[in-house]
Structure formats: C-alpha cells, structure tokens
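Of the protein chains in this complex, one is absent; all others appear in place.
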Amino acid sequence: MAFFIVLGLLVIASFLIVVLQRGKSKVGLAWFIALVASAAAWFVLFLLRLFLPLNLELLSWVPTELFQGTLALSLDYFSWPYAIAIMTLCVASIFTETTVASKKDSSPRWVASLTLTALTLVSLASATPLTLTITWSLIDIAELFYRLRAANPEKDQGAIVRIFSLRVFGTFALIFATAVAWQVQPDFSFDQIPSTAGLFFLLAAGLRLGVLPVHLPFTQGGADSQESKFLFDLAPVASSLTLIARLPGDFLTLNRTLLIIVQVLSAIAMLYGAMMWISRKTATQARPYWIITLSAFALQCALNGDPGSSRVWGLALLLSGGLLFSFNPPIRRIRFLPALGLVGLLGLPYTLCASGWQGVLGQNFGIVSVGVLISHSLLVLGYVRYIAEASGVVTGLEKHARITFPLGLIIIFQTIVLLGLIAWPGVLTAGVWWASLISLAITVLVIITLRVLGIRDLQQDLAYKLPFYRILSPVIRFLRVIFSLSWLYNALTWIYRQVFRLENFASTIIEGDGGLLWSLVFLLIILLFLASGVKLS
Amino acid sequence: MINNTVIIWILIPVALSGILALLQRFAKLSTAIVLVSSALLTVLAFILPEDLILSIGSRQIAFTDSLEIFGRVLKITKANLSLVGGIYLCVFLWNSLARKLETSQWFNALSLLIASLWISALAVQPFLYASVIILLVAVVSIPLLSPRGSRSGAGVLRYVTLQAIAMPLILLSAWMLSDIETAPSASALILRATVLILGGFAIWLALFPVHTWLPMVGQESHPWTLSFLLVVMQSSLTVFFIYFFEEYAWLRNLPNIWEILRWAGIGTIFIASLLLSFQNQIRRLLAYFYLWETGYALLAIGLAQDGGLHYLPLIFMPRILGYAGLSYIIVKLEHLEPDFDGNINNLKGFFHRYPFLSLGLISTLLSLSGLPILASFPAKRHLINLLPWSGYGMETWLILGFVGALIMTFRIIYALVSPSEEEQAIAMLAPQKEDIGIAVFCTALMLLFLISGFFPSIFSGLFKGILAPFENIYLFN
Partner (left out) sequence: MTKFLLTAAVITGLLAALANLVRRKWLFNILALAIQYVCIFIVFPKTDGFMHALIKIIVGLMSTLIIYLTIQNTGAVKREPFEFKLSAGELFRMLSAVFLVTLVVLASPWLLKEVFPQSNIYILILSLGLALIGLLQLGSKTESLYVIIGLLTFLSGFELLYGSLEFSALLEALFAIVNLLIAIAGAFFIVKDLETETP
C-alpha cells in the first residue's frame, strides 16, 4: 500500500503542476510542488526497505483459465535498490534543472520527470512478465509522444522513432521469451523464470539496453546540448536491469552455441562502448556508450551465472552516471562533487561495486575477464576526463541554483553511499579486491603516460603527441567499425533493398495480366506439396 | 410466422435491403432505417436466451430456429447468434459513418444484404451449399467496390473470378464427401476431398499466392467499404472453415492436418508481414493487415486442440476497431489532403498538421501489430503462448512475421513525424482544421484500444458464443 503512496505523490504532483500552469504561470510554486512531492516519495520509498519483500496484485485478466495473466507488483531486494536509484535521479533532476529555469518554463519537464519516474517505478517493480510488458509499452508510448511534442521537427524525429522502434522490438522479445517459459510454467512470476527461458529474457533485456547486438537505443545529445535529459535516457534502462537481476543463475544448461554468441556479442558491446565512451567530445555525447558498457557488465554477470551481482553495475550506471550527467553546466569549482561518483564505480572493497566483481569476472579468469578489466579502466578514465574538462564558472548559475544544483549532486552521492551499506543483505563486502586494484592501476598508468607524453586534450593532442598514431589510428578505426557492427547493419540494409526490388518485380507479375494464372499454378504446386504431407493411414 | 430466427436475421434484412435500394437517394432516411434495423438485430441476437423464448413483461415469445426453402433447411440456433450479432454490429458501425465518408449510395442497402447473405451461408444445410452464396456475396459487392464514376478495376474482377473458382472446389468436395461417409477407408477420396477443401479455402481466405486481388482492390476501392467487406468476410469465413472440422471426423483426424494448418498460418503471417514491410501505398495496408490477421486465424485453428480457437472471440472487437480505424483515417487524410497520392513517404509533416489523425493512425497500426496495452495484444499473446516453443522452426517465422509488421508501422510513424521538404515554414507545420468529428472518432478509437488492451474480457465476453456451435472439433479419435 505504501508503494501506492509513492506513486500517488508523483502522479498527483504532476497533475497539480499541469493544473497550476493552465492559468498564470507560477514556475516557482510548480518547482516547489515537484520537489516536495519527489522528496516525500523518496523518503517513503526509503522507509519501505524495512518491509521488504512487498507483493501487490493489481488485476487478474478473467477468465483466468483463458488468459492466465496477472498484473502484479513486487518490491524486493532486486527492485528496491533500482527504485531508490531512479527516485534519487528524479529528485536530483528537479534540483539540478533549476540552472536553466530562467531560460524557459521547465515545468513540463518536471511533469514529465515525475510521470516517467512513476511509470518506471511500476515497471521495475513488475512481478510478472505481463506487467513488465505492459509497463514497458506504456513508458515507450508516453515517452514517444512526449519527445515528439518537445522535439525539434527538423532534426530529432528520426532518432526518436529509431529509439522507439528499438524499444518496441525489445518489448516483443520479452513477449517471445515469456512464451518460451510458458511451455514450462504458465503465468509465472519473475522469481519462477524457468532456466530454459532465462537466456531469452536476457536477450530481451539486452536488446532494450542496446547491448545485444550493439546499437544506440538512446538519444545522443549534440555537442552544444544544454538540456539535461539524463533521466529520460537512464530511467527506461532501470527496468531492463531489474529483469537481468531476477534471472535464474543456471544458464549454462542451455544451448551452448547460443550462449557463446550472446557472450561474444556482449563482450563486443562492452569493449566498443568503453572505447567510444572515452573518445567522445562531451559527456552528454558519450552517455549512450556509458549505458551500453555498464549494461554489458550487467549482462556478463548473468551469463556468468550470477545475475544478482548485476545490480551493482546497474546502480553504478544509474547513480554514478546520473551524478556525472546531472553535472550540467560543468562548473569547475565544484567538480569534486561528481568526482565522488567514482566511489560507486571503482569497485574498491566495501564500496557499492565491490560485490559486483565476482559476477562480472566469472569463476574462471579468461579473455572476457581481461576485456572487463580494460573496459572498466576506460570507463573510469572517461569519467575522470569529463570531470577534469569541466570549465564552467559558478557565476553562470542562477542565485538559487548555487544552492540547489550542488544539493542535487550531493543527494545522488549520499544514495551511492547508503546503498553501498543497505541495498540488500551482503552488499557490504570486500569483493574481489585485486580486480579493482588492477583496474585502478591501469587507469593510473594511462593517466601518467598521457601526462608524460604531454597529452592534455584527448580530442586535439592525441594525433600530434601519441607515438605511432598513424599506424594506430586506422587500427582503432577498423576495430571501431568491426565492434560497432555497422557492417552487419549495412549488409542487412542491402539485403532488405534487394528483397524490396524482388518483391516489386514479383508484385508486378502477379498483379499483371497473366497474374491470375500464375497464382493458380503456384497454388496448385503448394497444394500438391501439402497433399504429400497428409500421410494417409 | 415472424418469430423465426431465419426470417428475422436473413429474410427481413434481405427485404429491407430491397426497400433501401429503392430509397438510396434519400441518404438520411436510408441511413436511419439501416441503423435502427441493424441495431435491433444486434441487440436481439445478444439478448435472446438459450431456449429462444423472449419474455417481455408477462408475454413470452418463442422463436423457432429453422426454415425450409426449396427442400433445404436454413437454421440459426442460439449457438450461432453471437456471430450473427457481431456481423450486424459491423453493419451498424460502418453504416453510421458511411454517408459522411462518401461511400457508394448503395452502401446502406448492400451492406445489409451482404450481412444477411453471410449469415445464410452459415445457416444453410448442407452447409457446403454456402459456397454458392459466398460467390453471390462477391458479385453483390461489385457496386460497392467499384462504384459508378470510376473505371472498373482489375482487382474487383479478379476477386469475383477467384471466388468463382473456389466455389466448384468446395461443391465438388461436398459431392465427394457423401461417398467418404459411406466408405471411410477410401483414402484416395479423402485425399482428393482434402485437396479440394484446402484449395477452396486458400482462395476464399485469399492466402498466398491467391491473395493478389486484396492489394489490387485495396488500391482501387473506397477504404471504408472495403474494410466492412473484409471484416465481415474474415469473421464469417474463419467460422465457416471450422465447421468443416466440426462436421467431418475424417478431416480433423487426418495425420498432419493440424500441423499443415499451423504452417499455413505461420506462412501467411510471414508473407503478409514481408509484403507489409515493403509497402509504399497506404491504401494497400488494409489488404495486407487482412492477410496478416488471416494468418493468425489459421494458426488459431491449427492450435484448436490446445485452445487456440479462443483467439477468434478475443480478436473480434480489436479487429473491428483496427480495420475501422485504419480505413477511416485513410479516407479522412485523402479528403483533407487532395494532393496526397497515398504514398507513405509523402505523409511527411502530417503529424504536425493533423495531430488527431496521425495519433489515431499510429495507435491503430500499433494495435493491429499487437503492441501490449493495445487491443490486439491479449489475443496475440494467447496464440504466441500456445505455440510449441520447442525448436526454432515455427517460432522463428512467427517472430519474423512480427518484425515486418512493426517495420511498416515504424516507417509510417517516421514519415508522419518528419517535416516535409517544401513545408519547412513554421506556418505550414501549424495544426490544420480537423473537425470535431475527427477528434471525437480518433479519441474514442484510442480509448477503445486501451480499454480492450487492459480489460480484454469486456469485449471477448460478448463474442465468446462464437465458439458455441463447436464441440466435436476438440475430440480426436
């Protein structure tokens, strides 16, 4: 019931703001309502930690023997940490977005943030695949219409439709994964996913996250993008991550070939994402790759038979990422605040990510484990780089924003710390301490090397100051093309065009003058073929 | 005399359609008559109790359920009334907007006649005689599909031709079946009859490769008229097809027959999806979505032994909503944009100019594609879950079947929201005049999609009786 209070607070607040803004615009009051409601919801949600697990049945499709479909929510140690992370990002976004409040009325964005948060909370608390399918679609459609309403008609539309279509494909993948599991047990909840279907659920989550196969289901902010839309990119990810965390651990019993394909694709996404993350111009541009890389980490955990560990990487994605992406404008004087986000990323013993190393590295240290360590180092390096490049000045902020902006960042950091302590039983652990040390060592080594070579700006200095850059550059470009799978997408586009031509040709013939006879001849052939299939006793 | 189900649901509508044909020039009067009569026929079909005795106050009216004509019997029992009610509901819904959408002036009369002909096709005994009535439906549809003022299209002629070719196949199978009943071991006869029946139904259901009339008629004919004909035809034909399996034990006990049906369904879904994904003409979408839906209906029949037939009552209302929505929006777009040539790529900028129609179109396509929270999803989910996901055969094709339909939907969304090259000016992107009727229709449509998607039992409960006549089909010797 208390969970409905959280949802109610968010929905009522957004409704109130909409009503309020119908008349004379009262931006201050709207912001205050959004802040109070989200903070109250955050507080109530935190209290719910004491009552886990919570199960709520919403609706059962009748007749049950026909539909076998239950809409239910469940707040447990898998969904609650993500719920808190999303709620924190919502509060933080309302705090930090005041920096741009003076330019135009931000209240529609607050309404969208509150609504999206409410929908995401329902989505990640989904107890059954049917509930998750429905909430995914709800989020996608709501987001589509919101983005289309807000988008610049000249350039954004294509990206919005692309994102929407990829998410819908992910939703359908979930429907098919559910069907596979249905054969073993109809109308199951997420804690009963049969191991035979686990991999298919992972594929669904991977598709939605942009990992399987690697693609960008998120917006890429322009270099000059001032709008902070991080919540809109990060929130839809949360429910997919929750799904991964809930998967059964015994994947290895399944189709070995498929498992290897998924593992390779996931590793490619991880390496490619990390490479792209460090090499983008701004953090906003690099955001999709941050999501892909850490999602791939979460996927690796599941593939290694420890899906529970994926939670820490998911939380790092949301919270450390949220901290960095909400640092907009990047003000040099307070750059120590987003730097605190490294606590949630480095994976040092007794921090949030410490318990995730075992899952992502697996039982046996292999080639993928090396890839994980390299990717992790690249993530940390990129994180440090984007903070180090902060060049804004505090005078650029509104007066009130000089308090609220840092406060938003601090809220995220303190959630990282809190979750590192209480997210679920056993979260506070030393973990695989040497893994974090190796990653840290690689990071430090690279930083020292760059300093020695005199490379201060990766975008500009690399070409001049890195030895053998001319040899390395085409190699990196080649790897980038291979890992991005653009060749695969180009090949598929080519095949689509050829089939399109063939279809046009066939249609012209079959709808033309002699088409009827062609149709009948084809039908006769098919019938004869089928007749041979009807074996008579 | 009049309290006979055959007279009420067949002969009276036929007579009424005759009167309406005379009144075709009086648009309002003719529409009022057809609306009132179809509404009454719909309501009566749903409220008539099991024992066919209607109590009004202290009065009781007992209905008889059969009538003899030319030595043969027409029979409409309570078990048939769900479908009968559904068909007249379509007559009511389509006629309510027909004149506003400038369909043929014969629409009122012929829609009623076509509905009654379909019902007589389902009521005639022996039921195989229905094949001639189905040909009759095709011939009667000609003035609707190819109204005066337009050149006679090749599609309509091909439609009638194919229906004429299907009829002999079914009638000959009927004649052969009389021998099979007496000689059950006559395997050659069984094989011939099976091939004839499957061939006849392949043509009736417009399966690949005899589907070509569908896109041709879609291109030539008024979308509102076509959607009516298709929705009534699809519902009636699928039920008629099940009658064969209900009536003939030898047919349902043929080895591999269910698997063949499942594959036919999957194949049809895949081909329709493939054709959909490559389509550029918006008018043809209706035709290919019809084919797509036929594939699901076949798959449902193929899965009858596992409960697949429940798909039919589940999809009845979503299908009506989907076809009605799609055809209404196409007609309206063509009215509002006389220069629009029907090419999907030329829908650019429409989202900003016609927001209601665009949102309606997007939600209709998503609903037809089976997106969760929208109308078709519960039915599609029911079938997907019934499919044996043991290997990677049927399910892979089914997944590809979804992909094509979704690609089409995304292509349309992309076209709708993209700005047109010559209309970059902000003034041109401003919303155009969409009348209150469009706003009401599209809003109601989207609400109904959502209601059907969230609470599937509301409408499926209404049509669950469609399966009432079938008991034997679940039995296997």
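In this document, chain identifiers A and B correspond to the written order of the chains, with residue numbering beginning at 1 in each.
Everything that follows uses one rule, which is that contacts are C-beta pairs under 8 Å (C-beta built on N, C-alpha and C of every residue); 3 or more make two chains touch, one makes a residue touch a chain.
Just so it is clear, the structure is predicted and the values come from calculations on it, not from any experiment.
**Q** Taking the complete complex into account, tell me which visible chains touch the one left out.
**A** A, B
**Q** Looking at B:Ala39, B:Leu97, B:Leu172 or B:Ala468, which residue reaches the missing chain?
**A** B:Leu172
**Q** Would you mind spotting which of B:Leu136, B:Ile315 or B:Ile407 touches the chain that isn't drawn?
**A** In the complete complex, the chain left out is touched by residue B:Leu136.
**Q** Please pick, from B:Ala27, B:Leu101, B:Leu157 or B:Ile451, the residue that touches the omitted chain in the full complex.
**A** The single option touching the absent chain is B:Leu157.
**Q** Take the complete complex as the reference. Which residues in chain B touch the chain that isn't displayed?
**A** Residues of chain B in touch with the missing chain: 69-72, 124, 129, 132-133, 135-136, 139-140, 142-143, 146, 148-152, 154, 157, 160-161, 164-165, 167-168, 171-172, 175, 188, 192.
**Q** Using the document's contact rule, name the residues of chain A that touch the chain not shown here.
**A** Touch with the absent chain occurs at residues 513-514, 516-517, 520.
Simple rule for what comes next: only the chains that are shown with their structure count from here on.
**Q** Averaging only over C-alpha atoms, locate the centres of chain A and chain B and give their separation in whole Å.
**A** 41
**Q** Once bound in the complex, which stretches of chain B touch chain A?
**A** Listed in rising order, the residues of chain B that touch chain A are 154, 158, 161-162, 165, 187, 190-191, 194-195, 198-199, 202-203, 208-210, 212, 215-216, 254-257, 259-260, 274-275, 278, 307, 310, 351-352, 359, 366, 371-374, 378, 381-382, 384-385, 387-390, 395, 399, 402-403, 406, 410, 413-414, 417-419, 424, 429, 454-457.
**Q** Can you check the complex and tell me which residues of chain A touch chain B?
**A** For this pair, the touching residues of chain A are 59, 61-63, 66-69, 130, 133-134, 136-138, 141, 145, 148, 151, 153-154, 157-158, 160-161, 164-165, 168-169, 171-172, 175-176, 178-180, 182-183, 186, 499-500, 503-504, 507, 510-511, 515-516, 518-520, 522-524, 526-528, 530-531, 533-537.
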